[in-house]
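Questions regarding the structure given below will be posed in turn.
One chain of protein is taken out of this complex; the other chains stay put.
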Amino acid sequence: MQQASEGSAQAALSIRKLDLAYASSRGPVQALLQLDFDVEAGAFVSVLGPSGCGKSTLLRLACGLLRPSGGSIALAGRPIEGPRPEVGIVFQQPTLLPWKNVLDNVLVPVRARGADVGVARLRALELLRMVKLEAFASHYPHELSGGMQQRVGIARALVHDPALLLMDEPFAALDAMTRENMMVELQRIWRGTGKSVLFITHSIPEAVFLSDRVVVMSPRPGRVVQTLAIDLPRPRNIETMGSPRFAALTNELRQVFARMEPA
Amino acid sequence: MNDRLKTAAASLSTLAILTLWWWAMTRPGGLDKSVLPSPHDVAGALHAGLITGTLHAHILATGKAAMLGLTIGVSLGVAAGALVVLVPLLEMFVLPVVTAMQSIPKVALAPLVVAYLGFGIASKVFTAAMLTFFPAFLAAVAGLRAVDAAHLDLYRACAASPLHTLWNLRIPAAAPYLFAALQVAVIFSLIGVVVSEFIAATEGLGYVIKARSLELDVSMMFAAILVLCAIGVAAGLAVQLLQRRLVFWRRP
Partner (left out) sequence: MSGPRRWLPALAPFITLGLLLLAWWLATRVFGAPAMLLPDPWITLQGLATGLRSGEIQGDALATLSAAVLGYLIGALLAFGLAAAMAMCRPLERMLLVPLMAFQSIPKVALAPLLYLWIGFGMQSSVALVALACIYPVFVNSLTGLRAVDQNLVDLYRVSGAGELRILWSVRLPSAAPQVFVGLEISVVFALLAAVVMELVAGERGLGVRIQAASATLDMATVFGAVAVLAAIGVTASAALRWLRRKLLFWQRNPAAVQATA
């Protein structure tokens, strides 16, 4: 497990007393309340919570697409005030552009930022190799399965070499067996890149399998209810999911959920 | 497959019945050729027009004007639509007005256009452009706005400029809408040119229809109408083919 040592680089993502409120037709709504946690450099942190707890709002704040109403959210020490190149995002739906082939889809963030495509091209091919899709570089999204499309999405999120990877329930749209495969794949990819990851999910086993730490959020207004360190040794595999320690951790999280007030 | 065959057979039999009825009505002793020409007369007129070539210049005149009018009208419409989408403030000022203008028969301005621009191709092109601008504009706005929200988020998270987003995301996403509007625009441009030719022209298929009507040459009128039909259908098919090639990711 990649442990951030004492006195090392600042936490990749630092969230302090984060508030987000917005106006709706029924009056002001508090989406997030005094949220407070870190994602250390190179760590894999999951945010686990029921629907409507503000997980997606949190992600949009981390992307720079929303501004906080109070508190702060900072990346590598600097507050996030707009989209930052150090952030890559993987959505729930692969959201590949249907009129571009796989390689061009991976290069979308590069072109959007106006960066040099030539250099990025090599990197994109390297990433496709990493997600085992290099043979499909000139294929089109509609020729790929959901799992494959999502892997392209991951490659795309990494193409501009971000320090922080945001993932919004990336496997929710996939069937159960593909999900399990993708979990193992994602761990392999992450361990190869050393990025920090903020992973949103509502699946307890997924969170336990993938993360160094799990942050449990309450229903709206979203608050941190509990943080659980996952001390399972890496690399984790399917057998790990059958281990007693795994069961104990998932049970603990289930109890946290059971104790939560419904939204 | 069987269903298709049945439909083909049924359609052919209907057409056969209609043709037979037509032929029967126009036999000697039946309707006069200045009221309803016989299939033979129309065939003769088509032959004179297409093979011998009396209609060639007119076909070219109408076709050229329609193409020009279509190109100008649609280009301006899409450009204006793109502008309105890029500048959200414009949208609430301009869109309702243009939408309301859709209900106004702009052909009514054709005589005015002819009065200004004269008998030549200019008034035909202007009328056609005027008619095609509006559906193109509205389709452009609808299409450019109908982008997947997740795609928009992706581009915004990459700090893409609005222009880059327009070119790389909105326009391809709008393609299906634009092609649908193009189908409509093709017909409108033909309408515009033909009406302009009715009012005042020296050549063109509309001119032929009008001029021949004054001489009770109904056969040639039919021939010209059929040729117009063919142009419309051909143009529609061309758009469909283009759509299938360019919008390859959507199975229509």
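Lettered A and B in written order, each chain numbered from 1.
In this section, contacts are C-beta pairs under 8 Å (C-beta built on N, C-alpha and C of every residue); 3 or more make two chains touch, one makes a residue touch a chain.
Quantities reported herein were computed from a predicted structural model and do not represent experimental measurements.
S.K.: Which chains here touch the chain that is missing from view?
M.R.: B
S.K.: Of B:T54, B:T71, B:Q183 or B:Q240, which residue touches the hidden chain?
M.R.: Per the contact definition at the top, the residue touching the missing chain is B:Q183.
S.K.: So which of B:I104, B:A150, B:L163 or B:A238 would be touching the chain we can't see?
M.R.: B:I104
S.K.: Of the listed residues B:A79, B:A150 or B:L216, which contacts the missing chain in the full complex?
M.R.: In the full complex, the listed residue that touches the missing chain is B:L216.
S.K.: Name every residue on subunit B in touch with the hidden partner chain.
M.R.: The missing chain touches subunit B at positions 6-7, 10-11, 13-15, 18, 35, 92-94, 96-97, 100-105, 107-112, 114-115, 180, 183-184, 187-188, 190-191, 194-195, 198-199, 205-206, 209-210, 213, 216, 218, 221-222, 224-225, 228-229, 232-233, 236.
The definition used in the following text is that only the chains that are shown with their structure count from here on.
S.K.: Applying the document's contact rule, which stretches of subunit A touch subunit B when the two form their complex?
M.R.: Those in contact with subunit B are residues 60, 63-65, 82-83, 85, 87, 89, 91, 93, 95, 97-99, 108-109, 111-114, 140-142.
S.K.: Would you mind writing out the residues of subunit B in touch with subunit A in their complex?
M.R.: Subunit B reaches subunit A through residues 148, 150-151, 153-161, 164-165, 168-169, 172, 175, 247-250.
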